[in-house]
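The complex appears here without one of its protein chains, the remainder shown in place.
Here is chain A:
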Amino acid sequence: MSIPAALRRRTPRGTPATGRGLRLPVSACVVAAVLLAVVLVPLLVPLDEQAVDMTNKLHAPSLAHPFGTDDVGRDVLLRCVYGLRVSLLVGVVAALTATVIGTAVGAAAGAVGGRTDRMVMRAVDVFSSVPHLLLGIFIVAMFRPGVWPVVISVGLTHWLSTARIVRAELLSLRSRDFVDAAVSGGASRWRVGVRHLLPGVLPQAGLAAVLMVPHAIWHESALSFLGLGLPTHRASLGNMIQDARGTLLAGDWWPTLFPGLFLIVPTLAIASLAGVWRERINPRRRSELML
């Protein structure tokens, strides 16, 4: 007997079941490969990614140089790995910074409520009315080029959405009957917060942090591309794409293509993993799984 179409369980957002099945292993493999590469390559390959060799400049991909060489003879594969290493470091640290700030602000607004909540959230609205790339450029411009100004810039401009998510989640949880039951059962404010509210908020904050990582990586690359991120001699995906713009017009595609792929593929994989996580912790999805 076939199940009526209206009763059949739907895949989330209409994605075909096969695509959903592959998404997790493919994304996990890509992220694992990237992590292994950025950790192991600098330890195992005794080459200098900044070493210039003008006799080898702009060599097309070959066995000796799988991704070719750039306009000053540096190995593109090695520089891509080092560039991704920096981008991941900046992405993870900046995302954690933004999440900590956002969670603290959102939790304070949601927990205190009333006038404090309104004032904090209006301040968040004002802050978010300024384009964050512009604000980021302003912040990095105050320091000398380096990794930490980029981390500070991305961290200080990306906590707003986390603050909104945490506050909204907290307000939603606060009005639930189980919180009323805890209050009626004699729980202190601290216990209600730590035992009932925080565990409900942390998965959302963690998810926001993971979703922030690819965004932060793109920001770092954008700042480096504009010449405001890492110093130009350091391997960074943004720097590499910026340096290779001229060679692309001459028909040398590899110094641009591979850093671009190194930027797109890992960030899509991280975002995809975060998407799987979001589906798992989404209560509607969870109740679907229980049926």
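Everything below uses one rule, namely that contacts are C-beta pairs under 8 Å (C-beta built on N, C-alpha and C of every residue); 3 or more make two chains touch, one makes a residue touch a chain; residues count from 1.
Definition applied: contacts and distances are computed from a predicted model.
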Listed names "NAD(P) transhydrogenase subunit beta", "ABC transporter permease", "Response regulator receiver domain-containing protein" or "ATP-binding cassette domain-containing protein", with the criterion being the UniProt name of the chain not displayed: "ATP-binding cassette domain-containing protein"
Touching residue (missing chain; options A:58, A:72, A:187 or A:265): A:187
Identified contact with the non-displayed chain, of A:21, A:131, A:146 or A:199: A:199
Interface residues of chain A (partner: the chain not displayed): 176-178, 180-189, 191-192, 195-196, 199-200, 286-287, 290
